[in-house]
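And now, chain A:
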Amino acid sequence: MEKPQLKIRKLPPCRAACPAHVNVQAYVSLIQRGKFREAVEIIRKDLPFPAICGRVCFSPCEDACARVNVDQSVAIRGLKRLVADIEREQGRVKGEPVPKKYSEKVAIIGAGPAGLTAAYELAKMGYPVTVFERMPEPGGMMRYGIPNFRLEKFVVANEIAYIQDIGVEIKTGVEFGKDITLEGLREEGYKAFFIAIGAQLGMKLNVPGEDLEGVISAVDFLRALATGKPLRVGERVAVIGGGNTAMDAARTAKKLGAKEVIVLYRRSREEMPAHPHEVELAEKDGVKFYFLVAPKRIIGENGKVKAIECIRMRLSEPDESGRRRPVPISFSEHQYEVDMVIPAIGQVVETSALPQELLNKDKGGMLIKYDPQTLETRIPGVFVGGDLATGPASIIEAVGAGKRAAISIHLYLRGRDPKEGLDETIEEVTWVKDWNMVNKKARRYDAPIEKPHLSLEEAMEYLMQLKKKARFEAFRCLGCGPCAECLAGVELCEGDKAVVDEVKCVGCNVCAVICPVGAIKKNDRGVAQVNEDLCKGCGLCAARCPENAIAMRKLSAEAIMAMISTALER
Partner candidate 1 sequence: MADGKVGAVLVVGGGVAGIQASLDLADSGFKVYLLDEAPSIGGVMAQLDKTFPTNDCSMCILAPKLVAAGRHSNITLITNAEVMAVDGEPGNFEVKILKRSRYINEEKCNGCGLCAQKCPVEAIDTYNKGLTDRSAIYVEFPQAVPLRFKIDREKCIGCRTCQEVCKANAVEYDQKDTEVVLNVGSIILAPGFEPFDARLKSEYGYGRYQNVVTSMEFERILNASGPYGGVVLRPSDGEIPRKIAFVQCVGSRDAQVGNIYCSAACCMYGIKEAIIAKEHVPTKLDCTMFYMDIRAYGKEFDAYYKRAQEEYSIRFVRSRVARITEDPSTGNLLVHYVGEDETPRVEEFDMVVLSTGMKPPKNFEKLAKVFGIKINKYGFCETDPFTPLETSKPGIYVCGAFNSPKDIPESVAQASGAAAKAMAVIASGRGKLVAAKEYPPEIDVTSEEPRIGVFICHCGINIGGFVNVPEVVEYAKSLPNVVYAEGNLYTCSDDTQKRIREKIQEFRLNRVVVASCTPRTHEPLFRETLREAGLNPYLFEMANIRDQCSWVHMHQPKEATEKAKDLVRSVVAKARLLTPLKNPTVNVTPVALIIGGGVSGMTAALELAAQGFEVHLVEKEKELGGHLRKIYYTLEGIDPQKFLNNLVKSVMENDRIHVYLGAEVTEVSGFVGNFKSKILHEGKEKLVEHGVVIVAVGATEYQPKEYLYGQDPRVLTQHELEEKLAKGEFNAKRIVMIQCVGARNEERPNCSRICCGQAVKNALKIKDVNPEAEVYVLYKDIRTYGFMEEYYREASEKGVLFINYTDACKPKVSNENGVLKVSFWEPVLKQEVEIEPDLVILSAATIPNPDNKHVAEMLKVPLTKEGFFLEAHMKLRPVDFQTDGVFLCGMAHSPKFIDECIAQACAAAARAATILSKKYLEMEGIVANVDEDLCSGCRICESLCPYGAIEMTEKAGKVVAHVIEALCKGCGVCGTACPTKAIVLGHFTTEEILAQVRAVLKEMIAE
Partner candidate 2 sequence: MSAHEKREFEPKIVGFLCNWCSYAGADLAGVSRIQYPPNIRVIRVMCSGRIDPVFILEAFKNGADGVLVSGCHLPSDCHYLSGNFKALRRVTLLRRVIKEFGIEPERLRLEWISASEGDKFAAVVRDMVEQIKKLGPSPLKMKEGEE
């Protein structure tokens, strides 16, 4: 049997980097034209959370953006937030319910980003989908893990409402393993399941004194805040850990009135997993950072936290994650006087609710036994994804998992092998062949728009500025991707390609020099060859070819002349 050929999808770096493969280039290009609403539509094709991701995504797209080679990456997240906010402001169009094409019901356990995305994708395909959520509100970590100043609850609600609009049913307050079980659901006629309950438990420090009053894990702390439970914040708070959750917890504590909030992190600043911007903002809020320190024990007094004893660390060789491993320095113990300790060193899955077959019996292996590519488990029809499977990760990764799950479930329900959906590799392409050429682009916008990690008020104000600046910002996009990426509906550009007359071509290479996207290269016969994947049809080559050997397929010289002569005859 012949090996099926892999489909190669050529994507610009931003889209390739995005776990959800959001068509960045397309919506940025729509923003260039001021078509904000159309831009949101484009985003929604791949991502149900434009506004949420516009706020809190760690934006791998920006990290991948080729524009960094010129100055700074395009503020993709900012633009996304902008268009989503504009849409909401102007009144979001109600999502049209998608007619049900299939009868197989799908149950999604957990209304976090992974579950909701899977529901959204499946609903779009035409499946009846029900999402079961333990908490009173859907949204998972988006709703309960991220403080309001970073992600407003109404934003989350709005985007989830859209998912509901298109026909996803969400049942909240239903706890898996308790209120419902797989068997029960099967009996109810559900044919496939996606378990995405996330990692809800804060990881323990495993030091003495962890059960003292005043020790609360960051997830619990943040969830309590989100559910409106009364919270007592200490005067002096120590947050343990260097991730985004730690930052959220520290800032929340500060905002809730703590006099002093310190963050203790066992590595150095460089190794912090938190977004640098978040760290900056935390510092701005007055949070103090102590690096290379690890808690040894929590000292209590009267059952309450009094201080935390730490030991200093030094960094040795990098471990398998590439980060340098911290090693304790003997006799460097010291104490911090605190009355509250918030461990934020990670989350773990609450395994109690899960069917036991899913759990991995071998220690040290994955928690859950599943195929990380198709998300299948050993139970037919049951798929897992999100933090539950991978351990705590980001929203966008969860979205990616949700999309993946939807495809696998669809294939499964259609009696096909979920592996089929893997016959695709993504190749990152960018036309930028010579950064020197691009560097010459004058920098008209001294400072690209700032990342919108501002206070709520600031952000609102910023939004107004952003509208003006957004189009400029969008113009900074180099449009790395193949021209099919651009769905802006520009007739002249779309699909036009340069064609080389090989007999006429002498190989002078002027075309390759002038081609802005590096789509022309000489072949081994010394004749120019157009890479149609890259050619954007600008026609510069045709306008300069010294041998008149290049023509544009659509907008040929003859076509231009025909237009002109008819126009002038009039």
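Just so we're on the same page, a residue touches a chain if its C-beta (ideal position, glycine included) is under 8 Å from a C-beta of that chain, and two chains touch if they have at least 3 such contacts; residues count from 1.
Criterion applied: all candidates are chains of the complex that A comes from, given by their letters.
All figures in this text were calculated on a predicted structure; none of them were measured in a lab.
Asks: Could you check which of 1 or 2 is in contact with chain A in this complex?
Replies: 1
Asks: Across the complex, what residues on chain A touch candidate 1?
Replies: Interface residues on chain A, with respect to candidate 1: 503, 506-510, 522, 526.
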